[in-house]
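Okay, handing you the structure first.
Left out: one protein chain. Kept in place: all the others.
Up next, subunit A:
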Amino acid sequence: MKHHAISVQDLNLYYGDKHALKDIKIDIEEKSVTALIGPSGCGKSTFLRTLNRMNDLISGVKISGVINVHDQNIYDNEVEVEMLRKQIGMVFQAPNPFPKSIYDNVAYGPRIHGMRNKNELDQIVEKSLRGAALWDEVKDRLKDRATGLSGGQQQRLCIARALAVEPEILLMDEPTSALDPISTAKIEELVQELKQNYTIVIVTHNMQQAARISDKTAFFLNGDLIEYNDTDTLFSNPEDQKTEDYITGRFG
């Protein structure tokens, strides 16, 4: 039995008057891949962003409920959001490397958290780039601009950048939706390796992708968590009619 990395209870979220997440209750297992699927606007990305409090940046968002990470509610007043986000990293939909060198991109996180030692930074950069399966491709041009890399390389750089602050949990918001099939396959492969050491929550539009890479899948619809189960079970034998309709392509 695996431990729960994240435990969510009675989570409600409002954008102004819009009730975007309704009574969400979900436990996310440690060192596994959890996929969030559902049609556009169902709340899956919104839910993902509640996990590292990126929704705090949007004005007019109201959140109630409990999200426990290590038995600590991350919405408690005493929680330092900077440290929370260090622990729960994020990879975005479109690759968003800084217009800096490859090295400086990866070293960015450790630096803002106070690391100045050149040797330690060098080690972290190499380790993170290796972790994101990018080291061999860029080790000879770490000083080059990151924006000169291909889309797939940029996205792996963004993963390396997120790994550099040594998070426990990695949130991925449709990380392959802007990439070609070959780059997508590399990222999917990478996700399989990363789950040895990290808890991964991934939002995807692509049901085949969810089926390929995830251990558990959660299906969202109109702000409700309709079904949450082992990926194999959810795709082969869904309990809810709406889940079945969605995964068989009847809507969405």
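To be clear about the criterion, a contact is a pair of C-beta atoms (placed from the backbone, for glycine too) under 8 Å apart; a residue touches a chain by one contact, two chains touch by 3 or more; residues count from 1.
Just so we're on the same page, contacts and distances are computed from a predicted model.
The UniProt record for the undisplayed chain lists the protein name "Phosphate transport system permease protein PstA", from the options "Protein-arginine kinase", "3-oxoacyl-[acyl-carrier-protein] synthase 2", "Phosphate transport system permease protein PstA" or "Na+/H+ antiporter subunit C".
Checked against the full complex, the candidates A:94, A:115 or A:185 give a single residue touching the omitted chain, namely A:94.
Of the listed positions A:42, A:142 or A:162, the one in contact with the omitted chain in the full complex is A:162. Interface residues of subunit A with the unshown chain, by the touch rule above, are 52, 54, 57, 59, 81-86, 89-90, 92, 94, 96-100, 108-109, 112-113, 145, 147, 158, 161-162, 165.
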